[in-house]
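One structure follows; several queries about it will come next.
For chain A:
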Amino acid sequence: MMQTTQVEVKKKMKKDFEPNIIGFLCNWCSYAGADLAGTSRMQYPPNLKVIRVMCSGRINPIFVINALQQGADGVLIGGCHPGDCHYERGNYLARRRYAILRELLDYVGIDPRRVRMTWVSASEGKKFADVVKEVTDEIRELGPIQQLKRENTW
Partner candidate 1 sequence: MKENPYQPWLATIDSICDEVGGQRAIKTFRLVFQDEKVREKFTFLPGQCVMVSLFGKGECFFAISSSPTQKGFIEVSVLKLGKVTSALHECEPGDVVGVRGPYGNHFDVSGWMGKNLVLIGGGIGQAPLRSLIKYVVDNRKQYGKLDIIYGARTSKDLCYTKDFAELKTCEDTNACLSIDVKEDGWSDFVGFVPDNLMRVNPSPKNAIAVTCGPPIMIKYVIQNLGKLGFSEDQIFTTLEMRMKCGIGKCGRCNIGNLYVCKDGPVFSYKQLQNIKGEQ
Partner candidate 2 sequence: MKIGVYVCECGINIAHTVDVEKVVEDVQNLPNVAVSRFYKYMCSDPGQALIKKDIKDLQLDRVVVASCSPRMHEPTFRRVLEETGLNPYFFEMVNIREQCSWVHQEKEKSTGKAIQLITGAVARASFLEPLEKKEVSVIPKALVIGGGVAGIQAALEIAEKGFKVYLVERSPSIGGRMAQLDKTFPTLDCSACILTPKMVDAARHPNIELLTYSEVVGLDGYIGNFKVKVKKKPRYVDEEKCVGCGLCAAACRLKGRIPNEFDLNKGKRSAIYVPFPQAIPLKYTIDPEKCITLKTGKCGDKALCVEACERNAINFDQKEEILELDVGTIVVATGFDLFNPMEKPEYGYGKYPNVITGLEFERLISASGPTGGHIEINGKEPKKVVFIQCVGSRDKKTHEYCSRVCCMYTAKQAHMVKEKIPGADLVIYYTDVRAFGKGFEEFYNRVQGEGIVYRRRELGDPIEVIKNNDKVLVKTKGHPDIDADLVVLATGIIPREDSKELSRILNINQSADGFFLEAHPKLRPMDTFTDGIFLAGCCQSPKDIPDAVAQASGAAVRAAEPLAQGKVEVEAISAVIDADVCGGCRMCEDLCAYSALEFDSEKKVMTCNDVMCKGCGSCASACPTGAITMRHFDMQQILAQIDGISAEAIVQ
């Protein structure tokens, strides 16, 4: 079992590695921004898979870590721009949590570029597409995550 995973990892290491990225987007701004990118037919890589939450404040750092454990190579957190939170302050709280989490991940040796945060408003379809492109490229560059992934060796 252990071996097969390693083989898999090696296989993934190849150029054609397609990172699995989880995006947590808030319902009001960034999810709407992503929808706008869609209605405007802006193209971006398909690696990001979105999980919709009501507010970026809902994103418990455990979600992020758990995503890395369960097989995400990267995580993107999207919220409303500061001051625009539908719930007034959820994004501000998320921003603090994110700052600490990112530092901590870096500190234990997990590339912090795997966990990103962005502000995308409902009108920023273009920005959303750009951010996804940027993040996907970066994580593709970093290769598959080796550290936190659950081996599930059973």
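The working rule: a residue touches a chain if its C-beta (ideal position, glycine included) is under 8 Å from a C-beta of that chain, and two chains touch if they have at least 3 such contacts; residues count from 1.
Inclusion criterion for the candidates: all candidates are chains of the complex that A comes from, given by their letters.
Predicted model only: the values in this text are computed from it and were never measured.
Undergrad: If you had to name the candidate from 1 or 2 that touches chain A in this complex, which would it be?
TA: 2
Undergrad: Hey, which residues of chain A end up touching candidate 2 in the complex?
TA: 18, 20, 22, 27, 31-32, 34-35, 37-39, 41-47, 49-55, 57-63, 66-67, 70-72, 86-90, 93-94, 97, 129
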